[in-house]
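Let me begin by handing over the structure; questions about it come next.
Shown here: the complex without one of its protein chains, the others still in place.
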Amino acid sequence: MTTGLYIGRFQPVHNGHVLSIKSILGQVDDLAIIVGSALNSYSTENPFTAGERIKMLRDAFVEAEIPLSKVIVLAVPDTLPPNYHSIYVSQVETYCPHFDVVFTHNPLVKTLFQQAGYEVREHKTFDRDRYCGTTIRDRMVKGKGWKDLVPPSVAKYIEELDGVRRLKQLSGSDRPDS
Amino acid sequence: MTTGLYIGRFQPVHNGHVLSIKSILGQVDDLAIIVGSALNSYSTENPFTAGERIKMLRDAFVEAEIPLSKVIVLAVPDTLPPNYHSIYVSQVETYCPHFDVVFTHNPLVKTLFQQAGYEVREHKTFDRDRYCGTTIRDRMVKGKGWKDLVPPSVAKYIEELDGVRRLKQLSGSDRPDS
Amino acid sequence: MTTGLYIGRFQPVHNGHVLSIKSILGQVDDLAIIVGSALNSYSTENPFTAGERIKMLRDAFVEAEIPLSKVIVLAVPDTLPPNYHSIYVSQVETYCPHFDVVFTHNPLVKTLFQQAGYEVREHKTFDRDRYCGTTIRDRMVKGKGWKDLVPPSVAKYIEELDGVRRLKQLSGSDRPDS
Amino acid sequence: MTTGLYIGRFQPVHNGHVLSIKSILGQVDDLAIIVGSALNSYSTENPFTAGERIKMLRDAFVEAEIPLSKVIVLAVPDTLPPNYHSIYVSQVETYCPHFDVVFTHNPLVKTLFQQAGYEVREHKTFDRDRYCGTTIRDRMVKGKGWKDLVPPSVAKYIEELDGVRRLKQLSGSDRPDS
Amino acid sequence: MTTGLYIGRFQPVHNGHVLSIKSILGQVDDLAIIVGSALNSYSTENPFTAGERIKMLRDAFVEAEIPLSKVIVLAVPDTLPPNYHSIYVSQVETYCPHFDVVFTHNPLVKTLFQQAGYEVREHKTFDRDRYCGTTIRDRMVKGKGWKDLVPPSVAKYIEELDGVRRLKQLSGSDRPDS
Partner (left out) sequence: MTTGLYIGRFQPVHNGHVLSIKSILGQVDDLAIIVGSALNSYSTENPFTAGERIKMLRDAFVEAEIPLSKVIVLAVPDTLPPNYHSIYVSQVETYCPHFDVVFTHNPLVKTLFQQAGYEVREHKTFDRDRYCGTTIRDRMVKGKGWKDLVPPSVAKYIEELDGVRRLKQLSGSDRPDS
């Protein structure tokens, strides 16, 4: 049995995440999904809390018919002090049940897990220009359409949280002058 | 819809946990389960890592036919600095999706969540003298029987981890002199 | 009785702070004043220690005939880890006696305290182009006049501290080459 | 002009604190008062938050006719990591305006400030068996009288906070079984 | 070429340390020596700073004719948060050049390095009842002889530091009442 590891910030969860996770689940038996930078929230880069991002993932999995028995969602904070990269693998191993193979495109994550002896694979990505957290947050702030870029359940939840207003307020864009 | 919150250290998961969680699920629609003191492990009080405890809970839920869609398992570290109790509720709110009612017998946890305005209920407990982490770890160290106190899947997993040997070694009891 | 909360970095205390505080004291019975980023000092952005900034505020209050019985000055560090914004309100509540209404123009602070259920008001500001910490520190480094922008007692104290020399040295501008 | 430094935990503020502070104010021009272990609260040893303890001190000073212009109250957390004693003086110097002489009976505090070159004096104490935080918290938990051991304003404030109930609940003594 | 790792607190360096290190140097080509709990000092358990303990080791090595080219002395703090044991090996690997085999009698250290795949050996010890930090600190506090238990250079350095007075003062034993 093979367990994969997939790391993201999920600010917010978007269709690219769901498609990648589905694709990875074709290669492994189950998948640990790390909600990274778990303690960062209420900023323009990281508007949502770990709890909110976990809720988004679970709703999206139900919607996409990804069985909850195949995925384990885990919120992991950045190392302390910040950038104490050399302990990051050890920190993930603390929070996470055993895993065998790491799926990432991030150069730092790839370097650290390879150095620790893990197999690292680059997973398939889907329309990365559109399905991209930075793009989506930017569209939210500018009042452009974004709902078709995320799962319907995630769009609904962000509306319940009044998440676009939160992001606009954090970016100062809800006021004519700042 | 009502979401409950249940906090434990799960060192290790035992039958009392499973029975309490089943009982609480009769009162709420879903339940967030906090694996507390998430960063403590490899000590006589906290032998297992957060990842190992999460694995125990998931296996136990499958075995006990508790649907994974009704429970969210979340590993939450103690506050930093230690004993910075006044931010604990805020920390749990960060890691956890929205919850309505807290189930606990712990005086500190009860005080903190009540102070923050949450409803706190004491859940039903089951044979607390036997189904008790301290008792079970003590039996493991002393070489007494413990497997009937935990779900079969948990007993099996602890054996895979060679967990009793780990605990004995940590307590110094594997050597005639220390 | 109504208690206000006012948050600043006070690097250094300037006339705008004193005028705003006087204005706010017309709306509340007493005012808790948070010296934010309390542990940051000896940088070009934050040249003065918390203790130095507290001294500036107290001297300025005496000079401006603001009664010390109406103001409580409190030094509060940034959250740890940095940017753990979701616990910031809880951290302020730990350091501060009870307060009712928050006075701020900062989008993050406003968002966080509103989310926690506090009333947030924008206080009156005074000549923000001139009475502005960034401007004043910039003038200090460039050797331009700055003393008329701060209370006389603050100007005197900064001279005692040799504060302009400290700031120039930190910014590297006391040497022809660096 | 001479500034003194006085360090306490003030759990809670009692008559011994007020008498000592009055006595010290006969020797110095003004006095910085450190509310130590600022982040510890909601425990049997440290039931009250920093903000609550600051409020107690201010009320007690007004009541005892100690002028607020002579005292500066400062909340200072323990060092991080805990017991990183060798930076403690430096941490106090960060939070506190300049001081000249330290008043303490605590062997660790005395050793650290002497090592850093400060003059350390032992201040007069008053009926230390009765005016003692440990004694007072113990009396609160056991339902014995304690109000005559603290300033009337402090007794009143602790009642407003329902502080005795908090302390009893934290110590588990509000329940027949635990 | 084989590099060993040896971990101690060295409060203070004593003859047992020097004898063990000499013995280990018979088995390896060079030896990394970790001054553990590096940030703990000015307590009865840990009276000396990391810098002072490093000085003791270097002086002792010169005196015992242990070549400095064979030993690397490294001060490593405890993990943060405290007891975050699962990252300890990773932390040591950060501070330390490559090592092959770990020499320890400590059950926790042994468990952690074995779990991480290192060979762990128990080194020879020498008269552990007398050459023991706890015993030596206890003798210092009680005014009993201790100098013959440590290398002469260490005894001399502790005198220069007035270390016995520091330890007595920290333990409260320099005063008739406390």
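Letters A, B, C, D and E mark the chains in the order given here, with residues in each chain numbered from 1 onward.
In this text, contacts are C-beta pairs under 8 Å (C-beta built on N, C-alpha and C of every residue); 3 or more make two chains touch, one makes a residue touch a chain.
What you see is a predicted model; the values in this text were computed from it and never measured.
Shown chains touched by the hidden one, complex as a whole: A, C, D, E. Of the listed residues E:24, E:38, E:89 or E:167, the one in contact with the hidden chain in the full complex is E:38. Residue in contact with the omitted chain (choice from D:15, D:94 or D:111): D:94. Summarising the interface, chain C meets the missing chain with residues 39-43, 46, 49, 77-78, 80-82, 166, 169-172, 178. Where chain A meets the chain that is not shown, the touching residues are 80-86, 107-108, 110-112, 115. Residues of chain E in touch with the missing chain: 38-39, 41, 49-52, 54-55, 58, 62, 68-69, 72, 74-75, 77, 80, 93-98.
Heads up, the rule we're going with is that only the chains that are shown with their structure count from here on.
Chains that count as touching both chain B and chain C, per the definition above, are A, D. Interface comparison, B-D versus C-D: the higher count of C-beta contacts falls to C-D. Taking the mean of the C-alpha atoms as each chain's centre, chain C and chain E sit 46 Å apart. Note on chain placement: the centre of chain D and the centre of chain E lie 36 Å apart, centres being C-alpha means.
Residues of chain B found to touch two or more other chains are 39, 41, 49, 77, 80, 82, 84, 86, 93-94. If each chain is drawn as a node and touching chains are joined, the picture fits none of the line, ring, star or complete shapes.
Interchain contacts (touch definition given at top) occur between A-B, A-C, A-E, B-C, B-D, B-E, C-D, D-E.
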